[in-house]
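Comments concern the structure below.
All protein chains of the complex are present and in place, except for one that has been dropped.
Letters A and B name the chains as they come in the text, with residue numbers starting at 1 for each one.
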Amino acid sequence: MTTQALQVHDRLCLEREHFQHLFASLQARGFQVVGPTLREHAIVYDTLTSVDDLPVGYTDEQDGGSYRLKKRRDRALFGYNVGPHSWKQFLHPPLTRLWQAERKDGGFQIIPERQQPEKLALFGVRSCELHAIAIQDRVFTHAHYKDPIYASRRENVCIIAVNCGQAGGTCFCVSMQTGPEATGGFDLALTEVLDEARHFFVIEVGTDLGATILQDVPCRAASEDDLRLAGAVVANAAAQMGRSMDTSDIKGLLYRNLDHPRWENVASRCLTCGNCTMVCPTCFCTTVEDTTDLAGTQAERWRRWDSCFTMDFSYIAGGSIRASSKSRYRQWMTHKLASWIDQFGTSGCVGCGRCITWCPVGIDITEEVRAIRKSESAQGREG
Amino acid sequence: MQSLAPILANHPFFKGFEPRYMQLITGCASNVRFPAGSYIFREGEPASTFYIIRRGKVALEAVAAQQGSRVIQTIEDGDVLGWSWLFPPYRWHFNARTIEETRAIALDGVCLREKGEADHDFGYELVKRVALIMMERLQATRLQALDIYNVPSTEAGV
Partner (left out) sequence: MSTLLSDPMLPRPYQVQRVRHEIPGTFTMELEPQDGSAIPPFASGQFNMLYVFGVGEIPISISGDPDRPAPLVHTTRAVGTVSSAIQALKPGNTIGVRGPFGSHWPIEQAIGKDVVIVAGGIGLAPLRSTVYQLIARRAQYGKIALLYGARTPSDILYRHELERWRAHLDLDVYITVDHGDTSWRGSVGVVTQLIRRAAFDPRNTLAMVCGPEIMMRFTASELEKHGAPVEQIYVSMERNMKCAVGLCGHCQYGPHFVCKDGPVFQYSRVQHLLVKAEI
């Protein structure tokens, strides 16, 4: 137990045997902890009650269109990367009611929905995911309209970040400048150090809330040695990056090449299944569904996640604007990497690699950009 | 006719024509007037004149047996009417019927055509301008054919 008050940027050391205290401290403060856990052969994000719910000793092997869990030789708590879930399901719920309506006096009355979000502790947030949350913060709270559903959930969330110790098979956060080290947007950030001799965590305090949480957790100031070992862990992850995306003038590149033959090439592979949009931590598109009961006296409007890959997405009287799979893939990729910059000031991509892993045919967004860029420089500027 | 010279010279169709050619053109020009509901020319008739509409409205029509005459397009103030005088078999392909009283300048197409054969510079300038009219008409006709205002209704759409 530290005796002096903790400050933002302080770095502490927590031994593995005391890790459960972190859970206890969060739970004691009314946070429901959600984080990585094993389910149906994948590591997903769900409710955690204790350390034992973490995928201890597991790692994932990812590649285009492929995800497998493997047992590690050690008992690392965070020895894997990101799975099919992202944290957006907690902040931007997949299905939520917007309002109810009741028939009344020949007309109807709207009953607005009151937001009553739970206090959640997002436990094990990777650096790319911190950036994704910041990106969605901009979309939902700093743009034209502030979404009360997102805003109320966001206010009630505490973020425990984890620095990656290895690069995932499809990761490219280094080239997107979103990791592997968490540099902000967290209440606490953990780096797991595990070797033959020791198993401990270096914890960086990110906010006053983070400092408060650590008060009940037995940790001491991190030593030079602790910090050196933690630094090596992160450096190791950075060095392992298997993929990269060259983002120089990417907006111009994609805007110039809306008619590039590469889009036809992708279209011949893309199934428009929409997996990429479901697993992408920044995709935010939704649709609404208006329902009514059988008697026709009660109606509801629900909002649910949608994907620009559906035929309905761009439908107006007469037909869909984006009927071909080519146009829908182009829309997704150009929005993610180019238009997003005009709309929200940053890229929409954080280099987490999920879209590559979960694409059934292994379409690789970094490869698509590379192909367009390469052919452009080979032929000279396209008109 | 002296009074027609400035009118012709200022018309967009003749813009850029050298003054010496404009003299010849003016020499081939005359003022004409058609009452409402009359035929300026009919399909199949020999085509030897072209018209610059000064004021009025002319319907280009085709006769479809059971449906009577169908208007394809209207030619109005400032428009050029007719180019069949320039190409064999030098016959009109449609009817041109006035909807309103129409005043126009009629130009002797045979005269202009023969001048064009003799003086290719003049011929090129003439054909270039006629080609532009044809291109614009074709573009407009294509848009008309696309039926752009027709939106099919569907069961599933909103």
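The rule is simple: contacts are C-beta pairs under 8 Å (C-beta built on N, C-alpha and C of every residue); 3 or more make two chains touch, one makes a residue touch a chain.
Treat the numbers as computed from the prediction; the structure is a model and nothing was measured.
Novice: Can you tell me which of A:R72, A:R103 or A:K119 touches the chain that was removed from the display?
Specialist: A:R103
Novice: Write down which of A:A28, A:A317 or A:V361 is the residue touching the left-out chain.
Specialist: Of the listed residues, the one touching the omitted chain is A:A317.
Novice: Write down which of B:E43, B:E76 or B:E125 is the residue touching the left-out chain.
Specialist: B:E76
Novice: Given that one chain is not shown, which residue among A:H9, A:H41, A:K71 or A:H144 touches it?
Specialist: Considering all chains, including the one not shown, the answer is A:H144.
Novice: Since one chain isn't shown, list which residues of subunit B touch it in the complete complex.
Specialist: Residues 57, 59, 68, 70-74, 76-78, 99-100, 139-140, 143-144, 146-158 of subunit B touch the chain that is not shown.
Novice: For review purposes, identify every residue of subunit A that touches the missing chain, sorted by number.
Specialist: 98-99, 101, 103, 106-110, 112, 139-140, 143-145, 147, 258-259, 284-288, 290-292, 296, 299, 306, 308, 312-318, 321-324, 326-327, 330-331, 335, 338-339, 342-343
By our rule, only the chains that are shown with their structure count from here on.
Novice: Where the CA atoms of subunit A average out and where those of subunit B average out, how many Å apart are those spots?
Specialist: Spacing between the chain centres: roughly 66 Å.
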